[in-house]
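Other chains of the complex are left out, but the ones given are in their true place.
All chains are identified by letter, namely A and B, in their written order; residue positions are counted from 1 within each chain.
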């Protein structure tokens, strides 16, 4: 955001209103989620969303270390978001940077809201999000995947959190920014949302938006979260209802 | 466990008062605490300001040194924002490298400055691709009584507005005032139960369900936003805070 000029000759929205990857303004990139993909973790989910590839795993509830962090009244939901070194074009140095720590913090907060943490005092529920391939929108992808991994782990939850961003590109509000749109766009609004209860649990914004544009964008993101929620539920349903055919039937749900 | 008992009691007290329309310190829900700003507080910094927002006390120093631009913005200066939540300011802050709260604070203030285009970064280019001014905005909390986000944003803006680019010392021509062209102001509100109140004190912050910081510019447009906390907000509550931030941001701007 914030004004990297668009390279000569590139248009993010064409004369037909189509975006650079051919999508309509309110169209999501293809999304598929598979739950229960890891053997060692308590719960897991693998997600492909556009060109993002994200793995999420949950361990716990388990003893919380160090001890002085234990909360005697509830579990701590501790999220660790990480981009692997080769997930981006310029190799990223391994280890947490400031951006990933911020995302870890707000993702932890969003997930804490839906977990019945009071059932598991003094414990930690650890959520690991590894971005294997990054292509704009990884925090939303990570929160969406982590939510499914928590459910796959059998952690009691109020509901799933679905997450998606809206943004502004060439003065048009669009959904689910792709990489070029993220690089050269005018604003981004990542949203984490609980469709059943209409609650916003994650919200950021950067760029330049009028209040009306923001209203439009927030509305688009919220609507998209409802679709994403269906994909999440579908992934969990496949995981739990057809165990007999599991070996054959591991195909992933697609956004309709 | 005593900590939690105390927090519960404190919360009960605060909520009971709020339901009568009263805040503990007698302010209205949409009232910001008294602000004092001392500019040019530190003569070793190129720009500086110490801000009291009620009892919250924050100092920001701006340093400018000659360095290399990023390869994707060869003709722009570089902004680096850092926050130190030192244990001098609160028993809840720890020694050592910045933790997640300090990182979030720095990144939100940074986003306000950057996305609000506070400084004309092109004027900080000395020679494209070779030399630009690197601008360090260092935030130090001295006394923490809630709402560091807004206090730090104000102090950063005041420090930037007071800053002189030390071109002469670096043998790069004559000194000139830092080209501050916009003044994004953030306003933070918290949700406690059903109530939305701006500029929370420490006690209000620790019992709050959710926090929303919104930065607006002179036109009343949005440039940055950050939700925090484990609670949720409805879409209406978000829009209410956006409106509050626009109105109160303009008030703050007129005073500073």
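Criterion: a contact is a pair of C-beta atoms (placed from the backbone, for glycine too) under 8 Å apart; a residue touches a chain by one contact, two chains touch by 3 or more.
A quick note: this is a predicted structure, and the numbers were derived from the prediction, not measured.
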Practice problem: Taking the shown chains as one copy of each kind, please give their copy numbers in the entire complex. | Solution: A x3, B x3
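Definition applied: only the chains that are shown with their structure count from here on.
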Exercise. Could you pull out which subunit A residues touch subunit B in their complex?
Key: 1-4, 71-73, 98-99, 101-102, 104-106, 109, 112-113, 189, 194, 197-211, 214-215, 218-219, 222
Exercise. Under the touch definition given earlier, write down the residues of subunit B that touch subunit A in their complex.
Key: 1, 4, 72-73, 100-101, 103-104, 106-107, 111, 114-115, 117, 212, 217, 220-235, 238-239, 242-243, 246
